[in-house]
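The other protein chains are all here in position, but one chain of the complex has been omitted.
Every chain is named by a letter (A, B, C and D) in the order it is written, and numbering of its residues begins at 1.
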Amino acid sequence: MNFYSIFGFIIATVVLYIGLRLSTDNMMAFYDVPSMFIVFGGTFASTAVCFQLNRFVVLFKIFLRRVIYGKKNLMPDAIKEILLVADAFKKGDSLSEVKKKIQDPFLIEACNIIEDGIIQKSEILSIMEKRNENITYHSMEEANKIKTVSKFPPAFGMIGTTIGMIVLLGELGGEDAMKKMGPAMGVCLITTLYGAVVANMLFIPVSENLIESSKDAFVKNKLIIEGVNLLMDKSNPILIVEKLNSYLSPAERLDWKKVVKK
Amino acid sequence: MNFYSIFGFIIATVVLYIGLRLSTDNMMAFYDVPSMFIVFGGTFASTAVCFQLNRFVVLFKIFLRRVIYGKKNLMPDAIKEILLVADAFKKGDSLSEVKKKIQDPFLIEACNIIEDGIIQKSEILSIMEKRNENITYHSMEEANKIKTVSKFPPAFGMIGTTIGMIVLLGELGGEDAMKKMGPAMGVCLITTLYGAVVANMLFIPVSENLIESSKDAFVKNKLIIEGVNLLMDKSNPILIVEKLNSYLSPAERLDWKKVVKK
Amino acid sequence: MNFYSIFGFIIATVVLYIGLRLSTDNMMAFYDVPSMFIVFGGTFASTAVCFQLNRFVVLFKIFLRRVIYGKKNLMPDAIKEILLVADAFKKGDSLSEVKKKIQDPFLIEACNIIEDGIIQKSEILSIMEKRNENITYHSMEEANKIKTVSKFPPAFGMIGTTIGMIVLLGELGGEDAMKKMGPAMGVCLITTLYGAVVANMLFIPVSENLIESSKDAFVKNKLIIEGVNLLMDKSNPILIVEKLNSYLSPAERLDWKKVVKK
Amino acid sequence: MNFYSIFGFIIATVVLYIGLRLSTDNMMAFYDVPSMFIVFGGTFASTAVCFQLNRFVVLFKIFLRRVIYGKKNLMPDAIKEILLVADAFKKGDSLSEVKKKIQDPFLIEACNIIEDGIIQKSEILSIMEKRNENITYHSMEEANKIKTVSKFPPAFGMIGTTIGMIVLLGELGGEDAMKKMGPAMGVCLITTLYGAVVANMLFIPVSENLIESSKDAFVKNKLIIEGVNLLMDKSNPILIVEKLNSYLSPAERLDWKKVVKK
Partner (left out) sequence: MNFYSIFGFIIATVVLYIGLRLSTDNMMAFYDVPSMFIVFGGTFASTAVCFQLNRFVVLFKIFLRRVIYGKKNLMPDAIKEILLVADAFKKGDSLSEVKKKIQDPFLIEACNIIEDGIIQKSEILSIMEKRNENITYHSMEEANKIKTVSKFPPAFGMIGTTIGMIVLLGELGGEDAMKKMGPAMGVCLITTLYGAVVANMLFIPVSENLIESSKDAFVKNKLIIEGVNLLMDKSNPILIVEKLNSYLSPAERLDWKKVVKK
């Protein structure tokens, strides 16, 4: 479980609740069913034309899998796991044993191909590079779809407020026009609020989160490909650590004295 | 027929109707001929300067062909069809028989060229790659045209509201100015509403839909080109499935045990 | 003459006139000299700083030459003309005769270079490719200049309205403030209207039109380069048609049975 | 001196003055020191964080050197100057004489390197290409910095108006609230006006001007590099003119009969 993301959503909810609470004690002032219907219904309808309905489930699954359950790509851990594989490979041990200790799915995939022993090293690397590009392409596409969808809630917020204003203004004209107008306009603005909140606290941050994690995964997979390259050459583990360290920011770098078993 | 798209439009219409209905019982409040004229007429006029009138029919045809009648590119089905062709090609059967069972137009085109038997394999692949690029270029261009057009309805919505406000404010000055102003302003806002709805429920989602399907078709055609490459080498069907699987997301992947005939 | 463009402008004018007319009978309500001055003068002044005055005439000429007089690039016609040249070249006839029947300026240029007979085929193709890139670069630059200019009219519309509001609000304070305010605000908004109309009915569509025709011309010229390549190899006319057809969308494709003389 | 740019600024000032004058006789209505302070001070402060203070002087120098003193890159003149150098080089004359007649700094630089006689032709061309890229990179960077800065004046215009509105609305509540509100709101809007004018008449056009001239200089320098390539091969002057003409638009092209000395 990705506790950072869940924590982020909890923070967002709490901030929103306190923000509304600080403004008024009457929280019902922000509750309006037609406004909800216009913002969520409109966003749903436009997304249905954009991406076809069966994609909805997919987008929701992506959200769950990558934002809620997804784990941060920890590059130092990946280096350590590569060292384990390198050690086993050098000794000629079966990789099936070492695979159980590995968590990174891309490295496990690599181990599977190596274990098969059919494909040559250069081809293994080219297959892994192609898969990395493919994975990144698909995950960036998904993130960009959510970014596209993030433009609809504010648009429907605005549409809802316009609808409300048209109705409201159309009924003006009586004696107490100005008195009635105030509260009614407040209700109109709720749609704008819903649209802005949904976009800025849900869709935009989630799409940025996905873009971010796609890029991180791309760099991490490149590191793993480089690591597989080195381990198949049965390189010195110190050299492996030093070479892979160049993918990390200085603060993250591993000290080979600590990670290489003597 | 693409039922997802049609369903999307139905949902959009229903959402819009309910949204308006929730706001007022008097649906006529949202009906205003001059506003319609300004939004649709203005969008039409500006598009006529942008893309020349004869393109209109083309854009409309594209809409019908690709959004309404278009089918989702199903990559697993494409792999199955490639297996059929590969089987016939390996046995030396005539491809004209197997072509009847195939639905993908790009694969049929490939079969036609192979059947002719004149052009060499490497050249077949390069022609198919060029055609794929060409098709994608044209379909992306069309999608971007609709995206360009999608900026006009909100602009003319704003222009219409400004026109209405100029007239309305110019007539103010009498005793009951404030009383008349309300309903008249409501009418002004209808143009804004039309512009926002047309852009966000029609043009923007349709252009995104076309961009999406262009990208999908590009990847699917690349898969077919790779498949033709493999089948002309008379590769093992298991290998074909495994290699082409790498274009699919893990959930979509085919199990060769199920699709390869023993 | 490009009747589509002229028609487009006529439609735009008519739509605008009817749109205004539907709103009020008093068309003078939309006539305000200071507003015109601010929108057109401001756009002119900012453009003068952007691109230097002597470019104005050039931009206007481009508008006339490419939007009003320009013709749509008809790729099927270009293929037919290439066939004429190919026929003459194969027979060893002088190209000066066939050039008279050709309308495409890029193909005529190619004929001139071939006729000179000095430059080798491979160099002819590289020169033509360079020229095509050069032409496209310049015409895209021009279109982007007009796109840049298209941002000024709405900005000056907004500036004009702000100026008007400052003056208007500064004079408020008397008894009948609210009564005077209405009509005066109406006048302020006219500047906004001018800016929006000029941008959305003139500058934006014209720049899109130029971008569009630049891209079309680029593809058409690539087709001609390919055609010259084929004709200088004295290729079979059927092959020429079939190969060049791949640049066309399926609906436009020529049937070689109709266009190749027996 | 670049009279076109100076003229552009004069036009902008005159247009602005007339525009304001047409709206009111009381020009003092547009004079407000706090508004000026917020727009200019805020833009200055944000720019100081963006680019560090010592860059300010540099940006101002660039403005003077390139917008006010800068000359338009005249490609036909560059061709004529290349012909002069080519003539001297062919005859084996000293280039120091011909350099005095040349105005283009990039061509003078090239003459200096050729005169030194140490570096080989191919290396001269690669050095010149690298310098051209370097110059363009730096001048585009400078133009983009001004484009970045151009977003601050409207933002601070909006901030100033918001500050004014907060103060103004906070003081409402008395009897004559509505009467006081009008003129005070007018003053608030002045900040918006300043921000919009400064951005649209100064920063945006100047950045476009610099981008434009950077691109022009890049193409002109490429022409000179090609020219140096040709002249060092002691090519025929007619060939030089014809080859370099391809960098010009058809209307600018030189007639070699006029420019080549017999």
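Operating definition for what follows: a contact is a pair of C-beta atoms (placed from the backbone, for glycine too) under 8 Å apart; a residue touches a chain by one contact, two chains touch by 3 or more.
In this text the structure is predicted, and so the values were computed from the model without any measurement.
Every visible chain touched by the undisplayed chain in the complete complex is listed here: A, D.
When you scan D:59, D:108, D:125 or D:165 for touch with the missing chain, the hit is D:165. Across the entire complex, the residue among A:98, A:140 or A:185 in touch with the chain not shown is A:185.
Across the interface with the omitted chain, chain A contributes residues 2, 4-5, 7-9, 11-12, 14-16, 18-20, 22-24, 26, 29-30, 72, 178-183, 185-187, 189-190, 192-193, 196-197, 199-202, 204-206, 208-209, 212, 215, 246-247, 249.
Although one chain is hidden here, its contacts on chain D can still be listed: residues 33-34, 37-38, 41-42, 44-54, 127, 130-131, 134, 138, 141, 145, 148, 151-152, 155-156, 158-160, 162-173, 177-178, 181.
Just so we're on the same page, only the chains that are shown with their structure count from here on.
Simply put, chain B must spin 70° to overlay its Cα atoms on chain C, rounded in steps of 5.
Interface chain A/chain B: under half of the residue numbers present appear on both copies, so the contact uses mostly different residues.
Contact with two or more other chains is made by no residue of chain D.
Chain-to-chain contact here is organised linearly: an open path runs through the chains from one end to the other. In this structure, the chains touch in the following pairs: A-B, B-C, C-D.
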